[in-house]
Each structure stands twice: as C-alpha cells, then as structure tokens.
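The other protein chains are all here in position, but one chain of the complex has been omitted.
In order of appearance the chains are A, B, C and D, and numbering begins at 1 in each one.
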C-alpha cells in the first residue's frame, strides 16, 4: 500500500513535469500561429490605412490615368478576372486529369517516377521562367499574341503542379473499399473514376485549385514577360457587341492588363499619391483572393457534408 | 476591330506616353485605342523590330544589335527625342557637407577601381567627415546606368559593382532616405516628389556646381547628367492614319504633358525638327548605335540620320 | 465428400446475355483505352512544360557558353555580366539564393512544423477550421506586397535590434519570405500528420504519454514522409521566389554567406534583366538563361533527393 | 438431399500475392441456389479465395492466379486471361465486410449497377430498385426517403443497402465477405435471415469467422487452414461429425 502511494507520488511529479511541456508547446503553437496571423493583419492593415481614401466606386470604374485621383482599376480587375477564368478552365481539367492518371492509372515505372519528380520540380521553377517559356511558345509559336489567352495558359502551367498534387492527395483519401464497391458492381475503371473518385475528391481538389489561383492572381513577372500592358483604356470586347461585332471568343485574344501589374506600376511611380492607389489596389487584390478562399471554404463545407468515411 | 495604336518599351518614358495616350483617347472620343506596355527599352525594341508595336519608348538610343534586328525585319523607323531626363545625384538630408560634387569626385566614387576601396566619405574628399559611404544606383541593365557610367566614368557600363542596384527608383529613394551616409542617382521626377526626404547634389561639370532644375537642363548648364529620351516610330505604321494622328498629337502636346509628369521638355526647336523629320521622311538614328553623352541635342537632330 | 455426388458439369453453353455483353466489350475497351491515353496526355503536359523550359534554357545557355567558359562561370567570384569589365561567376548569385532560402527555411520549417503539430494535435476543432484557411491566405498575398513589407516594415524593425544592419539585406527578405512559405509547409505537414492512423496515437496515449510526447515522438516520426514533402515544397518555393528579394535584398551580386549583407539572388537577377533595357540576344541578356538553368538544376537536386527520401520512408510502411 | 447442380467449381486453384502463396491447390464446387460457407481461422485465405470469384485481385499489381474457376452453365473459366474481369463482375456480385455504400442517395446506390450497364430508362431502374430493396428487406424502411443519403442509414441498414445494390443486377452468384462482422447483433440477425431467404433465388458463397453463423445459414461448409482446403461437405455433417481431426479441433474450440 505504501509502496503504491509512494509510486503514485512519483508518477504525479513526472506527469506534472511533462505537462509543463504540453502547456509550453500549446503556447508555442499559438504564438507561431499568431506570427502568421499578425503578419497578415499588419500587411492588410497597412493597405487599408494607406489606400482607404481611394476606395470608391470610381476607383473600380475608371481606367488608368496620369492623375492619381482619377486613376482606377477597371481594366485591371476585368483583366485579372478574365485571365483567372482561362487559367481555371485550363489548369483544372488538365491538372485533375494528370492527378487521376498518376493516382489511378499509372503503373509503377520509370516514366511515372519521372512525371512525379517533374511535377514537384515544376513547383519550384521561378515564375519568370514560365514567362520566358510562354513568350516563346504561346505568344510566338502558337501565335496567340499578347493576349488574355496567352496569360491564362501561362498561369495555368504555373499552378498545374499545385492542382496535380492536391488532386492526388484528395484521391488518396478515398477509402479503398469505396473503389472496390464500384468495381464489384461491374464498373470499368473510367466509370469508377467518373462516378466516384472525382465526385468524392472534389472538395480536396477545390482546395488545391484555390491555393493555386490565389498564387496566380498575384503574379506579375511572367505576365509582364509575355506582354501584358500597363496603360489600356478599353475593355475586351463582350461577345456579339461592338463595331464590328465581336465573336464569342474575341475577348480571348484581346490585349489586357492585370491587377498586380497595375499595382506594380503605381508603386514604382514617383508621386506619393500613386502609392495610395497601389495600396488600394493591393487591398482589392487581397479581397479578391479572400473571396476565392471564402468560396472554397464554403464549397468545401458543402461538398464534405455529404461525405464521411 | 477599331484602330489600335500599340506602344511598348521603357519605364522611364512610360509616364509621358501614358499622359499623351490618355488625352489622345479623350480627344478622339475613344474612336482610336492606344495601349502602352512596359517591357523595358530592350524588350520594347525586341517587339518593335518584330513589327509588333507601332511605337517604342526608349530611354536610350537604339543600339547596334537592335538596329540590325530591325534592318533584318525590314523595319524603318523615325527617332524622335521627346524630353530630357535629368539624372539627379542625391544624398541623405543629414548630409551637410556634400552639397556640390565634381564629376571627378563622382568618378572617384563610381569607377570600377573604387570597388571595395572607396567606402568612406573622407576618402572622397579629406574635408568630408568619417562616415561610411553607401551607394545606390540604377540596375546594370538599364539605360540610366549606361548613361550615368558613360557621363561620369567615361565609359559606358563601367562601374563598381558593390552598390545597391534597383530598377525601381522608389527603392533607391528609400535607401538613401534611411541611410545617413547614402548616395544615389536616379531620374529627376523621383527627386522632385521626395524633396523632403532627400537632398540633391549640385554637379560641377567644370563651370561650378549646378543644381538640377528644369531651367538648368533646358539651358544646358546641368551637364553632363541631362539625357534625352525618345520614342521610335515604325515608318510603315505611320502610314496608318491613327498612328500619324497619335504622333502628331504627341509632338504637339509634349511640352505641356512632359512638364506635368515632372520631366523636362526639350527646346521647342527640337519638336519642330521632329515634325520636319516626319514630313521629310528622314528615317534612321543619328547615334549610330551608341550612347551619346554631352552632345547638344539641337545639333543631334540636325545630323543626317543613318539606318 | 462421400455424401455429395458431384454433379456432372453441363456442357459449354454460352447464354444470350453473356454474348450480348461480349459484343459490347470491344467498344468498352476502346473507350477505356482512349480515356487512359487522354489522362496520360494530361500528365505529360507537365513533362512537356519542363522539356520546354529546359529546351529554352539550354538553347540560349549554349550560346552563352560560347562566350563564357563553363569554368569561369562556376569558379569566378564576381558576377558583373553587364559591366564593361564583365565577370560571369555565378557563385555570388548562388550564395545569395542559398542564404536567403536558408533564412526563409529557418523560419518556415520550424514555424510550419510547430503550427502543423499544434493544429493537428493540440488545437480545438474550431481553431483548426478557422486557422487553416486563414494561413492559406498568407500564400495568396502578391509577393510584391511582401517585398515592400520587408523593406519598409521589417528592416527598420530589425535595425532597432541590429543598428548596423544595412537598409537592404538578406535577413529581412528571408524572414518575410519564410513567413510567406509557412502556409505551404504547415498545410501539407498538417495533412500528413492527420493521416497518421489513430491507432498509433492511441498506442502512445495508452503508454501514459502526454500530448507533447505523442506528437513529437510518435506522430511526427510516423508522418515523416509527408513532412519531407512539405519541406521540399517549401524549399522549392523559397529558391524560386522572386519579387520579395528583388525589392528588399539589395540586388547586389555579393559573394557572401552573411545574411546581414545585401545580395542578389538568381531569380532577382533574372527578373531584373528580363524586364530591363538590354537588347535581346546580347550576351548580357543570355546570362539570364544560364542563371535560370543553374537554378533549375539546384531545385532538381532538392527534388530528386526529396523523392528518393520519400520513397525510402514509404517502403517502411 | 437431392444432388444439386454445380454453379462454379475451383480447379487446382493457386493464388499468389506477389511472392506469397496464399491459396494452395484448391478444388471445390459451389452449388446452385445453395449457401456455401467458408470458415477457418483468421488469415487462412477465406477472403482471398472469395475475391478470386470476381477477380477483385486484378485491381492490385503483383497478384497472380493459377488454375481455374469454372463457371456454369457456360463453363467460362473466370480466371482466364482473355475473360474480361468486368464481364465477370457483371455476373457475380459481392457484399463486403464493412458496409460500403457510396456517398450518394439510397436510390442511386441501388441503381448504380444498372447505370454501369448502360440502363437509362427511368421506369426500368425504378422497378429494379424497388425489387432489389424488397429483396434486401429494406424497402419498407426506406421507401419514403429514397433520396436521402445512404450514410444516414444505420449500420445494419447500410449493409442491407449494399445487398440490395448487389441484387439489383440479377447476379448469378452472390459473394459475402464476413458481411456481419461490423454489425450489432440485431442487424446481424436480420442479415442472416435475409441470406437464408435469398438462397431460393441466387447462389451464395459466404465467408464468416463465426462458426455459429456458418452453422445457422449455410447448406455446405468448407474449412480452410493456411491456404488449403481441409474439408468440404454438407454443413450438418461438418459440424456434427467432421472427418478430419483438425476440423473438429477448430469447431470445438480446441484449436491452437
């Protein structure tokens, strides 16, 4: 009895000692989180404080101008939005298909290994190099010119690795017994992928797409390299409007600018007032990212609600 | 598709072209569209000599390589100087001793031999205090760099390498504004906008120190650091009415708009000479593919151009 | 088996519906094959991209190496390709790249790992669900904003601590880059740790371990391949980052291993020249391809090592 | 007992997981419209054997079959290279250990097999779904909530849903791999009852680690040990007087 209580006493001191680590680590974890959160808030706060004065409806509806008070981001946000649409339309199908191939079809061989290394390697290639590639291939080789299409394709290539990796992770999370269930029903491989793998991994894929898009929307260097403009005071043609009438896809080949370029240009201008514009544009850009993230979280929640293994 | 005038090139020239484009579009009620890009003088010429743009903004004259490229593609062009950029040497406002620096002083600071050796103000001039010298300047890929080295060191691209280089002049502004021993150089407009944070140095080109100012540039006393900046117009494009109109508008409104965006307009004679060039179809460059420092711009425009 | 008289097997007799299914087999096969090829093609897009990049880099680099010997490129300690007195030693750019990445990783790996462990093992459900997307936002801020943040906010702050710190330095750029990379590391690492089966955790808790002991001694080692993947991603991202360094690190090709000094990275150099005034096709312009190729080889090294490491760890499971 | 017809028959069946020889020369019939139970200690190869019948092993690399499983009346060798595994699976359905409904509606779960077969007519599918759910004794419980997610069903209901999914395509052979081991006793009882009812319509092969269950539901029983078939016979005989000492030891719990 006494032996046991002495022993218990000992155990308790040990536990107390170890629990200090628990506490310490909790605090450390919170602190680490806070560093991230505070950095973001500082960044965001700075932009809000500096740029708040310029945020008005006109700011969204005006074209660039040499007068800071009249300059706006109309061509920039429209351009960014359209480029993102192209990027998503290309990166999502190609990235998801590649992820599905690697996870569901690829045999374990050298080619697969090469593709895998290759995908992670691409994630580390500086974005400007993508710009150089795209300039040679999309702009000149394919003759797409300095257009929304070229920019969208470039950014699509840039975020492809992220989409592929996210797709693979999401697919891996699907339990094997769901797959077996489908095959046991007589489904072919493609039917299994189409009816099960893709729908059930969509939430994870979406996360990857959004992370990728958030990166793409803030990219400057590759877009400048392929020839995005800085001053452009007109919008891409709406389908079936204008003189002469634009076709359904004419906007794809239109010249354009994007938010980060506009911002980049304003930050490098001598006048202080332009720096306010840059802050305001940065604020809008982060807001656009935030909206995308918000959508993703909401969609992910909706999609996951139905799926629990 | 409605008519589009495509301009691309130097970031230094961009504010002027932007201002012109903005007013031109307004004047034409948007019947003509103008786009302006910034891919640097070099990137601009690359597109220009491929025939992709109508006009190229340039902060330096066209170089040999680029002349060859244009020639190969059969592209003839008009070279039109449109403004002065006065390179300004600036120091931290707390620096009270270096109000005037001679070209020789600057050369001592910036020449390649200075690398790692001239690191203190008192090495520049024994009367200066003992204070570390920190340098800020244009990136070695820029026209500003080429011009500054040519004018100060005497040889283009000849410079020490241990200084903070940036394409973005605001970065240089930040550097010198924060660094008591800092010295840097960049375009006049950045100095004008940041006068509170910076102090300009008077340049002694042999006839006493001269502070940069529009007057000093126009009357030629701010030498050798005033350099002309240009637009190059594709001769074939000029046959298109919208390009012709744009260029005419550009030359006509340049003096007003150049001043508005804080550059220094050229003497009005030069704009007239430009117009004459266009009417007489005098294509080509007068620089022969080289940087031209200290030459009087008026003389230059009357030189016979070569292609 | 005596009690069972084995039934006579009936003669082969293909049934109608069986043959019906057989008839559809060919088209099904064809369709499956086409789809597989399409998917393969998509996977090969990434390979094609790499090939394209390598092709462009190598092609232009070859021209470059006609002018500059490979030996000079690798051993010269000065990088002044655009100067009159041109030197083409890549080492200063490599040192800048490695030092800035090193600083960034010293921030991102510990912070990312701690956050991942905290979120997966300590944090209440709600904190996790809110914190994760919030962190992911950090990855979506345009890097140019980070660049100015480093230059105008972090550097002055650091100068309070280290008065002799120059206005441009690798330290503050690296720190900020590290924070930018944190979400990349923490997200992937957290996913990996959450994928560790609960049975391992139960095993550890059943031994009387605390949360900290379980997290550090059992969960993290079990998730090591995922952690390695996260780190590799972080490293790649750090090595490839451009704008932060272009703005805040000083753009000064300086062969140094001291993060307190200004320096230039490969990426910063590339972006500077690619957007500058140089005539295209000149040797000066071609330097960016040689530099790019160097960078690509550096990241390739990391990735191959990472891939092999992951493979090795995977076999263990 | 009248002699039943053979529906399928393993002939010198060997199976390899890569280098591991998991099934060793199995010979065994499966009789039509009867329930055959596979029993034996954990790891003896029951699941492995069962999964040969619908070529589940084809999904994983490195697995190898040897020998044949002949399927009647057409005498196809299910394991032949040239036989399409998908065709095999269209004729032979399977119910797994853990209920694995798809994260779709109840209706879509049952309809899935039909859709895979290219059936498009809503009325045909409706009829088949109802029939299958009735067959799985689930219709009354779910008929008003066919659009509900399958996950909202209880474990036992989910397993019956999986049975309905397997039934909907009129399989010739129905495979069960420990279908009740993840279920509570009440659900287990209802599944066992169902199996007994189904045997009038379909041939059943069932793996169980629960001898009582084998005794209750099967007509024939096979006892396996370490990848070999030790004994096969009518269930009552196996449980009352097994021929082999080994079988007896296992059944009476003296094993080990």
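One rule holds for everything that comes next: a residue touches a chain if its C-beta (ideal position, glycine included) is under 8 Å from a C-beta of that chain, and two chains touch if they have at least 3 such contacts.
The structure presented is a predicted model; accordingly, all values stated were derived computationally and were not measured.
Novice: In the full assembly, spell out which visible chains the left-out chain is touching.
Specialist: A, C, D
Novice: Quick one: say which of C:159, C:213, C:256 or C:282 touches the chain that got left out.
Specialist: Looking across C:159, C:213, C:256 or C:282, the contact with the absent chain belongs to C:213.
Novice: Looking beyond the chains shown, say which of C:44, C:58, C:200 or C:283 touches the absent one.
Specialist: Going through C:44, C:58, C:200 or C:283 one by one, C:200 is the residue touching the chain not shown.
Novice: Considering the whole complex rather than only what is displayed, give the residues of chain A touching the chain that is not shown.
Specialist: 1, 4-5, 8, 11-12, 14-15, 17-19
Novice: Touching the missing chain, which residues of chain D?
Specialist: So the residues of chain D touching the missing chain come out as 41-44, 180-185, 188-189, 192, 210-212, 215-216, 225-226, 252-256.
Novice: Tell me which stretches of chain C touch the chain missing from the display.
Specialist: These residues of chain C touch the chain that is not shown: 125, 197, 199-210, 213, 217-218, 221-222, 224, 316-317.
Rule of thumb we're sticking to: only the chains that are shown with their structure count from here on.
Novice: Hop distance check: chain B to chain D, minimum number of steps through touching chains?
Specialist: Minimum number of steps from chain B to chain D: 2.
Novice: For chain A and chain B, let me know how many angstrom lie between their CA-based centres, rounded off.
Specialist: That gives a centre separation of 38 Å.
Novice: If you average the Cα atoms of chain A and of chain C to get two centres, how far apart are those centres in Å?
Specialist: Chain centroid spacing, chain A to chain C, equals 15 Å.
Novice: Multi-chain contacts only, two chains or more: what residues does chain B have there?
Specialist: As it turns out, chain B has residues touching two or more other chains at 38-39, 167-168.
Novice: Two-or-more-chain contact residues of chain C, please, as numbers and ranges.
Specialist: Where chain C meets two or more other chains at a single residue, that happens at 28, 274-275.
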